[in-house]
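Reading through the structure tokens given below for one structure.
The complex appears here minus one protein chain, its other protein chains still in place.
And then chain A:
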Amino acid sequence: MTTNYRLLDINQFPSYKVFATVFTDVKNTDEIKSHLIKGDRQYDFAFINAENILSFEQLYSALYKALLDDTNDRKKSKTLHTELIFDLAPQKNIMECLNKFGISSHSSNLLVIKIIKSQQNYITDPQEEEKVPVWEDVFDQLNQNIDGEVVSLNDETFKNFANLNTIKKNFKLGNTFTENTDKLNRQLISVTQLKGI
């Protein structure tokens, strides 16, 4: 397995497969966004502005929330990918969440996620196997469409790309903002866990 991407597991939701990768110095964000708006199948991913993400834990927290709401049939947006972005953000308006936390003209560091739900739970059906994509191919395709450089995904990557000013502004933290990233991280996780309840 290469380090170009990672596959994440959420213990409680074994029927979902999550693919994650990060690109830096992305130059064609507007192009990606226009494909995304057109609903191009090749762009069926969650494109997240990495400036808003402080840690792996924060990403996992939002994945959990999105999968939980999908399981409970309580998704607020159309797809799992938009739901993930929506759950990262504190705003109630979905468009506002997508603009601030998704892809935009000035987001050059992109976290890219793909979530796949297999129809049958826990049972490995040979026919199911075919529906699960070859992740290597998924990555290659993505890599062709993104004019940027792939970096390996770990907690350090998140820390490097996170922008505390953007976080303070987008999460509307005001005087509850703290430079202590451990404490800040917990606040961001709470925002996700309390989203929409």
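Things to note:
By definition in this document, a residue touches a chain if its C-beta (ideal position, glycine included) is under 8 Å from a C-beta of that chain, and two chains touch if they have at least 3 such contacts; residues count from 1.
The rule is short, and it goes like this: contacts and distances are computed from a predicted model.
Missing chain, UniProt protein name, picked from "Eukaryotic translation initiation factor 4E", "Os02g0296400 protein", "AP-3 complex subunit sigma-1" or "EKC/KEOPS complex subunit BUD32": "EKC/KEOPS complex subunit BUD32". The omitted chain makes contact with just one of the residues A:11, A:105, A:144 or A:165: A:11. In the full complex, chain A touches the omitted chain through residues 8-14, 55-57, 60-61, 63-65, 68, 72, 74, 155, 176, 181-183, 185-187, 189-190, 193-194, 197.
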